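This is the structure I have questions about; it appears just below.
Note that one protein chain is taken out, while the other chains of the complex remain in position.
What follows is chain A.
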Amino acid sequence: MPNRLRSLMILGLIGIASLPLIVMLAFLVIDSFSASPPGTLIPDRFTLEHWRFLWQTLPGRPSIWTATANTFLFAGATGTLLVAISSTAGYALARLDLPFRAFFLGGVLVMHAFPTVTLIIAIFLVLQVTGLYNTLAGVVLVKTALNLPLGIWLMKGFYDTVPWEIEIAGVQDGASRFTVWRKLVLPQVRPGLAALGLFSVIDGWNEFILPQVLAPRSDVQVLSVYLAGLISDDSRFDFHLFKAVGLFYVLPVTLIYMIFQNRLMSIYGGGTKG
């Protein structure tokens, strides 16, 4: 059957193109649990020694558990804050008779497309002066602010899909616009809220450059900064260890991704609509 042959050919070609990725992911798991003699990639024994960072603190590094707790705090706080702020602002922009509405919407769009990393120099100086440098609160606020244009835009998109009839009915029954939003509209966009929250938690979990620049001190270090510090330390070059730490670091994201893959697909596709 030609269709079947075509499919096999396509899969074969994609497989070749995906080879680097497949090799990297396979050896991420293999190397973290095994040791191999020098000059070969085939492991010769199973070992847990690369996971020693879990029960002993590596020299010159904070405890992995401090970093993990910080990462949970950072990702959780940015996710919560982003969803809370975007869900109200998105509604105001989508459905309320806001003065200067076009201006605000245009602003959100321009900021959404804005190269945010270029702001990091000024943000660094602002945090230095305000005393928020080297605090989790500071970097949480910054991360939320930089993600807000995307969050607001997505939420506006979700609100746009809610039928006007629901709101008009609510208003005619005498409910205030706020009550209508809380009781009638918000439940309609629950999937959107969940998608934005998940996206933002993953994004916060993965974030590297902001914590690296704004909160590098060891007691507020997150896992990305911890791992990057480990890798850039030339005196202890051990990819087995890096991979074990990396696997530990990526586990929560992997779980979220596997469970909620379909919901996330829409946001990673560029963030137009859910």
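The rule is simple: contacts are C-beta pairs under 8 Å (C-beta built on N, C-alpha and C of every residue); 3 or more make two chains touch, one makes a residue touch a chain; residues count from 1.
Just so it is clear, contacts and distances are computed from a predicted model.
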The complex's invisible chain, by UniProt name, from "Phosphonate ABC transporter ATP-binding protein", "PepSY-associated TM region", "Inositol-phosphate transport system permease protein" or "Protein translocase subunit SecD": "Inositol-phosphate transport system permease protein"
Candidate in contact with the missing chain, chosen from A:L73, A:V126 or A:L184: A:V126
Where the unshown chain meets chain A, residue by residue: 6-7, 10-11, 13-14, 17-18, 20-21, 23-25, 27-28, 38-41, 84-86, 88-89, 91-99, 101-102, 104-106, 109-126, 128-129, 141-142, 144-146, 148-149, 152, 164, 167-168, 171, 176-178, 202, 205-206, 208-209, 213, 223-224, 227-228, 231, 239, 242-243, 246, 249-250, 253, 257, 261, 264-265, 268-270
